[in-house]
Every structure is written in C-alpha cells, then in structure tokens.
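Here's the structure we're looking at; comments come further down.
Removed from the display is one protein chain of the complex; every other protein chain stays in position.
Here the chain labels run A and B in written order, and each chain numbers its own residues starting at 1.
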Amino acid sequence: MSERLRVKKTYKLYVGGKFPRSESGRSYPVTSPDGAELANAALASRKDARDAVAAARKAQRPWAGQTAYLRGQILYRAAEMLEGRAGQFAEELADATGAEPHAALGTVEQAIDRLVHYAGWTDKYASVLGGANPVAGPYFNHTKPEPLGVVAVLAPQDDPFLGLVEALAPAIAAGNTVVVLSSEAKPLPALSFGEVLATSDLPGGVVNLLSGNVAEVAPHLAAHADVNGIDLGGVEDAALAAELEAAAAGTLKVVRRPGKVGDSLALLRQWTEYKTVWHPAGMAAAAGGGY
Amino acid sequence: MGSIVSGAEAAALVRALPGVDAVGLEARAAGLATRSVKKASKAQAIDLAISMIDLTTLEGADTPGKVRSLAAKAVRPDGDAPSTAAVCVYPAMVAVAAEALEGSGVKVASVATGFPAGQVPLDLRLADTEAAVRAGADEIDMVISRGAFLAGDLERVFHEIKAVKAAAGEARLKVILETGELVTYDDVRRASWLAMHAGADFIKTSTGKVGVNATLPVTLLMMQAVRDFRALTGRQVGVKPAGGIRTTKDAIKYLVCVNETLGDDWLSNEWFRFGASSLLNDLLMQRQKLTTGHYSGPDYVTVD
C-alpha cells in the first residue's frame, strides 16, 4: 500500500479580504532553516503593493468609523480564532524558524495574548491619550487621538509571527489599516494568519499581507503618497532603512525606525494623530458681557 | 415689509432668525472696544456723545424743580458744548419738561406703558401713552411685556407694540426690550426684530431699573439687527443703549461700534441715543480737559 500523497498548501497574498496570487505571476520557494522546501509563496510586486494600499485606504474610514467597542470585539474574535488553530500555527512556526515545537507554541500563545491585550485597548486609549484642555478663554477645548490612516509595516524578519502581530495589532487597534510586508524568508505563518483574519469579522482591507522581497517592494511603499506611516522594524539593512526613511520624507510620513522599542501605549501613540477641537462656551447675554 | 406683516408672520419670522454665538459676539465687541480715539477725533466724539444723550431722571422723588434743573442742563450743558438730544422723564413730569424746553430744540421723551415693569392692563398702558403725548412728549419710551415674550406669546408682544405705536401718534416710539430680563442674545435678537416689524422707531436696551442694563455686546447685536432690518425693508430704525453708561470711555466704545457697524447713516442723534444721566458730567469734564490741557474735577461741572 503506497503512502498517501499529502495535499500541499498554496500560500497566497491577502489583499482587500481576498487571497490573490501576485499580479506578476511570480512566486518564490520558502524553505526551513535547514533547507527543507516548505512551500512556494507569492512574490509580491510593486503593483501588488499598490493594490494593497488602495484596499487599505478604502477600508480605513469605515474601520475607524466603527465603534471602539466593536473594534475591540473583532480583535478579540481574531484571538479566539487563533487560539483554535494554535497547534497549526505552532507547527508552521517551528517549520519556519526551526524552533522547538513547545517553544513555537509558547510564541503563538504570546501572540494570542497580545491580540487580547490590544482588543482591550481600543476603547481606552483615547481617554488615556486625549482629554479636555483648560484653555484661558471661554472655550470648550478637547483633544483626542485619531488614526494616522494607512500604515505600511515591514515586519520583523526573524520573529515572523509574534513580531508581525506585535507590529500590526496596535496599528489596527487605533483604527488604522495596514499593508504588511511579512518576513521575506519566513512568510508562511503570516500568510496563514491572513486566513484567520479573513474568518474573524475583521473587514477586508484592514489588514493586507504581502510576501516578497523587502528591497524590491518597500521603496514603493515608502514613497507611496497615499501611505501615512511606515514601520521600518523589519528592515535589517541600515542603508536601506535610511533610504526608505528619506523616501518617506517626500510626503512626510510618520516613520518608526528599526530598533525602536516601547510599551503598548507608545505603539498606539506611534500610529496616532491628535485632533483638537475648539468650541465657544457661553450663552448668557446681558448678564455675561463684561463690557 | 416692516409695517405689513401680521402678528403671526412676525412671530414666525423672528423664530426663524439665525442664532447668535455669544462668545463670538462678545469677542467682536471687545475688539471694537480696543479702538484708541484720541485728540481731534476724541473731541468730535465727546460732542457727538453729548448731543446723543437722553438726559434722564426717573425717580419717585422727581419734582418740577428737579426736572427744570435737568432741562436747563440739557439745553446748555457747559459753555459751548452742544445740547443733549432730549430730556427723559415720567409722564407726570412731561408738562413741566415741555414748558422748560420749549423752543430749545431739545426733545421731551417720556417713558410710558407702566414703566418699568409694564405689568398693568393694556388699556392703562395706552392711556399712559396718550396722556404723555397730550402733555407734550415728542418721544415715547415704552416697555415690552417681557413676561409675554418669555412665555412665548410673541404675537401678543407684537400687537401691544403696534397698539402703543398707534397711541403715540406722531411721537417717535422707542421700544425698550429690557435685555437684562430677556437674558439670552438669541432672545435679544428676536425681540429686536419683533419690535421693528411692529413699527418701532428706536429699539432700546433697558429701563435702567434692573440688575443688568446696556452692555456693549447687546447693543452691538441690536445694531446688527437694525442694519439688517434696513437692508431687508428699507426702513431705518434707531438704537438706544440705556443704563450703566457713565464714562466718556464707555460712550466712545459705543460710538466706535456705531461707526464700524452702521456707519455715517446712524451717527447722529436722529438715530442713536444714550439713555444716561451721570454720563453727561463725565463727558463735560473730559471736554474741559481737552480745552484746558489739565484734568477737571466734579466741582467744575454742575450738579443737577
């Protein structure tokens, strides 16, 4: 009796809630650290990046317009879905990184816990970061954080799953939408994460996941005029990071430099703008006038 | 249009007026109040202000002697200073004032309609008005029924003003809104338009008998109302802030408001008045200062 032929998974991009192949038709082989062939992943092109930005832009306003409570519930739902498939992710992560299965499971569980953590932030960070300002005049003055808009995330190369979740969770918790270029050599857990998100109530386009070559795709994201912020966390080449930052300066994007660390509130702040609203406060006429 | 709308129409019109932003209005008034009026323009402003005063005494203790004294001051306040616009008294004192002012050009203004509360039956208010006119009043300063206004009965307020206007005959009618009792700027604007639609010749802020009288923002708002009313109907209405304006500095702020909100057309006592009493002496002292170069004192102006 011959051994059953295993059905291999095709890893595709996740853009606008759909799973397309690269428009370029290209793919690249992904291997484990010991050289075993794992799968072919789509090799995203600049046009895939463009499509992902368009999808993220389209989704941004509605996502930010959801109630903070609902955004929290959706993130929590993603954590629930991931918990149910923790075993699969641990296995993929172990294959991708060469980690011991037990350690890989621990990493997946940490990622789940991070999602839960940010699910709880959605309806709190605005009160923590914003507030009323006691101005010296008859005005109601109020500041609150708002999402930056579309954030491009160059995900960490060696921490392909937890690092990716850490990077995108604060951005989307704060109402941004993201285009993520996952770890170039270890993209498979990220691409599988797209499948989790697709079934987790997260609207299509809020998270867009690409796999491909950083040096090829990142410059287009850094220069794209409709991207508002860029996370260079996964850029290991310092010269490339400087180039990307310079490109991002063209439209004055908010840049998170490689190596920058911070607690979860600092990460929420990173992808947040403040809006301050003034309104006169006064009604009484004759009694109120000081003239 | 001002004289042809019905009470219901007038009420609907004023209810549809756009709102007033209190802070913005007060900021504009404060901005105008920073104008610096010096030298020749100050001299001009002082004489203009004197000529716009309705020199007023409205006391239970008013006597013919007091009124004659005030009338004399109104006609010839000090040296070559101009006369005031009018002397303003209670109806019972109109005859005395009319006699004292005869031929002087200074008008006799009488408060009427159960001043200051207006809480007497309409027929008595009309009789009050007619009596004042018969006794020689050139101008009638009526009060509106603030109670009816605040109760939302704008039509009643409109009809009462129309009735008083008819009773006043040839006399010019100043309608006192008592802005300190209306309280909100929105209601001050509504009352201004209601009074104008009903035939007011002047709209006036206050009786001087309540806690809050004329303020610069309230008067500015009423100026905007008469400006807009003329633009809409072609009829020009005057403005009279009254109560609490005591210093030259204050008076000049009001004139600056007239100048920059209404312009030349309103810069005479035909269209702008101050209801005041102690203001006159301060204006006279400032006038003396401009002439002599040194500060004056209360002993150099008359007590009336």
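The rule is simple: a residue touches a chain if its C-beta (ideal position, glycine included) is under 8 Å from a C-beta of that chain, and two chains touch if they have at least 3 such contacts.
Rule of thumb we're sticking to: contacts and distances are computed from a predicted model.
Trainee: Missing chain, UniProt name, options "Response regulator", "Aldehyde dehydrogenase family protein", "RNA polymerase sigma-70 factor (Sigma-E family)" or "Aldouronate transport system substrate-binding protein": which is it?
Mentor: "Aldehyde dehydrogenase family protein"
Trainee: So there's a chain missing from this view; which of the remaining chains does it actually touch?
Mentor: A, B
Trainee: From the list A:Ala39, A:Ala86, A:Ala99 or A:Leu129, pick the residue that touches the absent chain.
Mentor: Missing-chain contact among the listed residues: A:Leu129.
Trainee: Residues of chain B in contact with the chain that isn't shown?
Mentor: Against the left-out chain, chain B lists 18-21, 23-25, 27-28, 34-42, 44-45, 48, 224, 255, 259-260, 264, 267.
Trainee: Can you list where chain A touches the absent chain?
Mentor: Per the touch rule, chain A residues meeting the hidden chain are 128-129, 131, 133-137, 139, 141, 143, 148, 225, 228, 238-239, 241-243, 245-246, 248-252, 254, 262-263, 265-266, 269, 273-280.
In this section, only the chains that are shown with their structure count from here on.
Trainee: Chain A to chain B: how many Å between their CA centres?
Mentor: 68
Trainee: Which chain B residues qualify as touching chain A in the complex?
Mentor: 21-24, 26, 29-30, 33, 179-180, 182-185, 187-188, 211-213, 215-218, 221, 253
Trainee: Help me check something: in the complex, which residues belonging to chain A touch chain B?
Mentor: Result: residues 138-139, 280-291 of chain A touch chain B.
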